[in-house]
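Okay, here's the structure, questions in a sec.
Note that one protein chain of the assembly has been removed; the remaining protein chains are unaltered in position.
Chain IDs A and B follow the sequence of writing; residue 1 opens each chain.
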Amino acid sequence: MKALSLYQDKGTFIHRVDSRSKLLYILAAILIPAVLHGFTVGLVLMALSLFLLVVAKVIRKVIPLVGFSFLILISVVVIQGLFYPGNRHVWFALGGLRFYQEGLVFSAGICVRVLNILCAVSILVLTTRPSDLIESLVRLGLSPHLGYVLSSVLQIIPQMTSTMETITDAQRSRGMETEGSLLVRIKAFLPLIGPVVMNSLVNTRERSLALEVRAFSSRAKKTFLNPPPGGMVNQVLPIVLLLAMVAAVVWRVLQ
Amino acid sequence: MKNSMWSLKLSTSALVLIPAAVGINYIGKLFAGLLKLPLWLDAIGTVLSAMLAGPVVGALCGAINNIIYGLTMDPISFIYALTSIGIGLAVGVMAQKGRINSFTSVIVVGLVAACVATVISTPINIGFWGGQTGNVWGDLVYAAIIAHHFPVWIASLVDEFIVDVPDKIATVIVAYGIFKGLPQKLTILFRHDNQTEQL
Partner (left out) sequence: MKKIVVEGLKYRYPLTQDLALKGISFEIEQGEFVGIIGQNLSGKSTLCQALMGLVPHFYKGGYGGSVLVDGLNVERSEICELAQKVGLVFQNPFTQVSGSKMTVFEELAFGLENLGVARDQMKPRIESAMALLGISRFSQRNPFDLSGGQMQRMAIASVIAMEPEIIVLDEPTSQLDPQGSEEVFQAIQQLSKNGMTVIMVEHKIEKIARYSDRVMLLHQGAIVDFDTPERIFSRDDLADYGIEAPVFARVCRGLGIRNPASGLYPMTLDDAYDQVVNWHE
């Protein structure tokens, strides 16, 4: 059963950088453009992220991630271009609709911001194993119990999805209608969702007992099977990123 | 010793409930898509976990739901974790205070959840998307409102609200239906007031 993950194993340098640095990078990618206004900063950071994604050989996988937001961004451009409150100057007209400069500029700013964050997060998501990410978070101080919860969600979801497919097929073969009017579809919802839900909840008791047997509630300081990520880069990079953020804030304050 | 509903010390059962609840969120979303219902139905698990185990678990479930969704599908979900947390907290508090006990109260809770979701999501929508929600119908309403020169925040609020009300009410109804159908042996695991008696 494949666990839920977007991780692409390409073995590049970026893959070896630890999660802490990547998380700081995302923070920097959000903070720095927010602090230093203007298009250019956002564009530069986005270009940097895209460059890193190319180095990590995962650039093609960014497309589906961006795809989720793509339609919304188009609608933002259209709606803001037409109706942005600060609209004064018409830039062009299309079939009777007037698109204004202020609105289009505003929506361009939104697009840059969204894409910038998406690219930065993609670096984390596409080049880090979820289990490594979670372990890093626990090392940084996240409760091991929550780390467990995060890890088990990744495995439980594919299981529930495949159970759902089995049940849907079974119910359909018993003559359940899943297409048709809204009422028909609403009526189909509970019998489909019921068995899967009950199954997952009933198991919680046995699961909890089994976890207790493995000393889950122990308050001893948790140890790790895997050694911590080491290396020069992982020591230096977080400091560089933190300094960059501080520098941006200082620059802004001095303006 | 009774644990208050705000206790951060979670029992093993509560921790095991969270992945199941996140799974239920996913399933709800999948089925809604499969059946082409005009609702998201992606918070059934969060609401159910809040009913079973209180606001802290509900909030955690909401947060983890968005974090995992962000890591594995759509990174934008990360930001909306705040909304999921709000829903979990709101429903959890009402459940623990015994306010969820009849069909009317379920509708009320759904409405409250919709309001909470709207209040939290709107600033996020404005800051991030300029006020839109990504839902086709809602955004059309948004466009209409700002076309008539109303302030952005009103347009955004209404956009979010009309999308959330049917969705959250339906979500709470389904979650309550499941909750009522669970055996007592299971629901008792998550209560905060259990003690060992001496025989």
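Descriptive notes on the structure:
FYI, a residue touches a chain if its C-beta (ideal position, glycine included) is under 8 Å from a C-beta of that chain, and two chains touch if they have at least 3 such contacts.
Here the structure is a predicted model, which means the values were calculated and not measured.
Considering the intact complex, the chain excluded from display touches A, B. Note on the undisplayed chain: of the listed residues A:T161, A:N203 or A:N234, the one touching it is A:N203. When you scan A:R98, A:K222 or A:R252 for touch with the missing chain, the hit is A:K222. Interface note for the absent chain: among A:L6, A:L52, A:I79 or A:I156, the touching residue is A:I156.
By the touch definition given at the top, chain B reaches the unshown chain through residues 12, 19, 184-185, 188, 194-199. The chain not displayed touches chain A at residues 1, 3, 131, 144, 147-148, 151-152, 155-156, 159, 203, 206-225, 227.
The working rule: only the chains that are shown with their structure count from here on.
On the side of chain A, the complex with chain B involves touching residues 4-6, 65, 68-69, 71-72, 75-76, 79-80, 82-85, 106-107, 110, 113-114, 117-118, 121-122, 125, 130, 133, 145-146, 148-150, 152-154, 156-157, 159-161, 164, 168, 178, 182, 185-186, 188-190, 192-194, 196-198, 200-205, 207-208, 211-212, 216-217.
Contact residues on chain B toward chain A in their complex (touch as defined above): 10-13, 15-20, 22-24, 26-28, 30-32, 34-38, 44, 60, 64, 67-68, 70-76, 78, 128-130, 132, 134, 139, 142-143, 146-147, 149, 151-152, 174, 177-178, 181-182, 185-186, 189.
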